[in-house]
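Note sheet for the following structure.
Only one protein chain is missing from this complex, and each of the others stays in its spot.
This part shows chain A:
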């Protein structure tokens, strides 16, 4: 990939986002920017609203105030499928595939729904083989081991040729031995697709390994941002991680 391609695409700007469910305030005035093709880690204790942030950026939930811009386009409160068409594509925390459909049909569905061409699969061939998806090509997605279902879901997101990926805890539930797949996946998304990646993750080793920048969400606020090494050493960040409640669930996820 040449240098010019690496800066292609649009930056994602989250501007003064607030979100309340009835009396429950989830966010208050959250701002951050992610450069085109960049990689930004999002961390925070359970219940900090990380999945809600992905839901707002992808268009699934409207913010109470503020806006999200992808380049010059406002993407919050837009239909999720329109945003996917713009290249803003999310993954899900739990496995999310079309049950009773083979790996092949799942991938072809992703290609079809995003209006892309089957030749994308040839671009993805390296990943498909590495993750073990090729050898299970005609098995139904729901019959695959958890880790493989997860990688299938992530690969489907990539089969839409996204410009900006919103990854919701891609490593959650994976065996230690499988976590390297996430490194490969993100590196591939960035080099092969020049794709920006917003990475919500609890695996701090992964965050430190991959992300040049992280932001920390806690109690509905952005409490820190910077390089993972410094941010994770800060006392308020450490304190934030010692408390917490359960992260909200997502309807698309099936366990």
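Quick note on the criterion: a residue touches a chain if its C-beta (ideal position, glycine included) is under 8 Å from a C-beta of that chain, and two chains touch if they have at least 3 such contacts; residues count from 1.
Simple rule for what comes next: contacts and distances are computed from a predicted model.
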item: Which of "Ring-1,2-phenylacetyl-CoA epoxidase subunit PaaB", "Glutaconate CoA-transferase subunit B", "Transketolase" or "Branched-chain amino acid transport system permease protein" matches, in UniProt, the chain that is not displayed; value: "Branched-chain amino acid transport system permease protein"
item: Omitted-chain contact residue, chosen from A:11, A:69 or A:121; value: A:121
item: Touch with the omitted chain, as defined above, among A:14, A:89, A:164 or A:182; value: A:89
item: Options A:43, A:75 or A:156, residue touching the unrepresented chain; value: A:156
item: Selected from A:16, A:99 or A:191 as touching the chain missing from the view; value: A:99
item: Those residues of chain A which, in the complete complex, touch the missing chain; value: 58, 60, 79-82, 84-85, 89-90, 92, 96-102, 104-105, 108-110, 112-115, 118, 121-122, 124-126, 128-129, 134, 137, 140, 153, 156-157, 160, 250-252, 254
